[in-house]
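Here the complex is missing one protein chain, while the rest keep their positions.
In this document, chain identifiers A, B and C correspond to the written order of the chains, with residue numbering beginning at 1 in each.
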Amino acid sequence: MKFEELRIKTLAANKALVEHGLVVFTFGNVSMVDRKEGVIAIKPSGVGYEEMSPGDIVVLDLDGRIAEGSKKPSSDAPTHIELYKNFNEIGAIVHTHSKNATAFAQAKKPIPCLGTTHADYFYGEIPVTREMTKEEVERDYERNTGRVIVELFNEKGINPLQVPACLVAGHGPFAWGRTVDSAVYNAVMLEEIAGMAVETLELNPNAELPSFLLDKHFFRKHGKNAYYGQKEQ
Amino acid sequence: MKFEELRIKTLAANKALVEHGLVVFTFGNVSMVDRKEGVIAIKPSGVGYEEMSPGDIVVLDLDGRIAEGSKKPSSDAPTHIELYKNFNEIGAIVHTHSKNATAFAQAKKPIPCLGTTHADYFYGEIPVTREMTKEEVERDYERNTGRVIVELFNEKGINPLQVPACLVAGHGPFAWGRTVDSAVYNAVMLEEIAGMAVETLELNPNAELPSFLLDKHFFRKHGKNAYYGQKEQ
Amino acid sequence: MKFEELRIKTLAANKALVEHGLVVFTFGNVSMVDRKEGVIAIKPSGVGYEEMSPGDIVVLDLDGRIAEGSKKPSSDAPTHIELYKNFNEIGAIVHTHSKNATAFAQAKKPIPCLGTTHADYFYGEIPVTREMTKEEVERDYERNTGRVIVELFNEKGINPLQVPACLVAGHGPFAWGRTVDSAVYNAVMLEEIAGMAVETLELNPNAELPSFLLDKHFFRKHGKNAYYGQKEQ
Partner (left out) sequence: MKFEELRIKTLAANKALVEHGLVVFTFGNVSMVDRKEGVIAIKPSGVGYEEMSPGDIVVLDLDGRIAEGSKKPSSDAPTHIELYKNFNEIGAIVHTHSKNATAFAQAKKPIPCLGTTHADYFYGEIPVTREMTKEEVERDYERNTGRVIVELFNEKGINPLQVPACLVAGHGPFAWGRTVDSAVYNAVMLEEIAGMAVETLELNPNAELPSFLLDKHFFRKHGKNAYYGQKEQ
């Protein structure tokens, strides 16, 4: 296998979703991109996490054609490709139907930034896409799912590395990162802060975080003035 | 034992309910039907899941008479039989008191279809039966429980393979499927989407999913145009 | 040890609370009564569940004097004794601060009977005591806790074997049974139905169960016409 290492890493990340309690049965998928080779590796469609082996991971070129592998790729592959094409610095994408984040997506509400746990990883609210039209759903649905995410980040001028997650209205969350580890990390934190947000809004529907506290927490962990962790990030 | 294989499979499915966290103590039951032989296999009444062996599973004919086995069958057996007689294509039934789905049943509210996680497995809301009358409860209660489910699906024209679950008002959920694996799968997904729905409605009481998105997700997984998974379903 | 068997059983039941997720640290306690010998066995005060051995269990007479054991008994012992003296048919008592049942106790609201899961084990709402007076709290507090429970059951004419649990206002739940197994069982079911009730009331604040359905479910499991389980109960 030419892309053995990529497939092994992609498999490990997919299995990490189960360990973190983000998925049940065959739900969810992780992909990684190799930008030099112009390919992505992604989970096969409808295969259980337990029985999955590196050989089941599917490698696709950026037009969605199979480059290596004998399984059908995740039906969400066109969404992943659309994001890789437009968010040039991301290296991996995680899609789940994790409970709390999906509740916000189904409610068609962004997850507001209500505290420093959120601000440590996401520079502002987790936005929610507009609803897709009947035409967008009926034709080229999965690719259009990627398009409405990209459209949202462009229109709002959001940097996808500063807000590495998005909610698709009526569907669920996508998270990403420079590396596959950070993408999985962000998917876990997204679910965590979504759960806190549900409870916070129940206690105080008007809760909000001042922007200077958001700035403080995000930039003590990210960017050139970061001072959290053992080395500069 | 003539029905050894049927009893082994039925036992395994009953034990799967425990693994998926859907039942405590002796709550819940799974049955399977063998339509050629005209029998069903069902969990015994009030026996703990841990100590249960294939020989404890009770085989009944479709009039509810014991065909094989020395235990008393689940007191819900007449409900299961009523469903098998009227829903000709189902092969297994799962009854639980799983927390979130039971909350909707107790609230006497259907679980609305609020997102694609729901739409992937259930073609529309999970309906709730009407309340049973005093007479229906006092006489032939368990069989009448099956009857109000069948009545509901008939009156609303719902295909039980497209919406493979129902809430019994004031009681709890029943789920089913062509196979015992799909019946257990549907019972787990039902609980999952019920939990998401509680939280979604808390965030937005007016949340809803457009019908074309329901169509898209259900039919990409089910029916002749399905394109999810490794083969046609 | 004269009361070795009683202490071993009481220990096992206390440890079962941990397995069922009803207690953290040293919270909660189980006692058993031996009515012939006129003694109860109860958990020691403030001892961790992991390190507890049969010799730590304290045996008291019904005036609260130590009959066997070198540890101090649970500070709740006078509450248990008061209940044994007044509820003549119960054989064991379980006190926990389990989350959902405690929330109702703190809210000073009974747990209404909203479904058949509740009706299978408790014949009607789980009542909540009146608030205790300053005098009752400051003097003989733990014994008075037992007294307000007994007062409540007497005033409302509730049979403690038909409703084997009570919420103490601002405090938490007590459950009991003829045997120690049924007392633990009832404590687990109480927490389960409390969790379902919170969610049901959130979905429908006016939810209720008709009395004929309560009758049906309770009496198919309890009393001379019961037909649930493998033998008469």
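We adopt the following convention: a contact is a pair of C-beta atoms (placed from the backbone, for glycine too) under 8 Å apart; a residue touches a chain by one contact, two chains touch by 3 or more.
As the structure is a prediction and not an experimental result, all values here were calculated from the model.
When the omitted chain is restored, the residue from A:116, A:162 or A:179 that touches it is A:116. From the set C:118, C:147, C:171 or C:220, the residue in touch with the chain omitted from the display is C:171, counting the whole complex. Although one chain is hidden here, its contacts on chain A can still be listed: residues 114-117, 185, 188-189, 192, 195-197, 199-200, 202-204, 207, 209-210, 212-213, 216, 220, 227-230.
Hidden from this view is one chain, which touches chain C at 24-25, 27, 44-47, 71-72, 75, 97, 99-100, 102-109, 131-132, 134, 137-138, 141, 170-172, 198, 201-202.
Following the convention adopted for this analysis, only the chains that are shown with their structure count from here on.
If you average the Cα atoms of chain A and of chain C, the two centres end up 47 Å apart. Across the assembly, chain B contributes 202 as residues in contact with two or more other chains.
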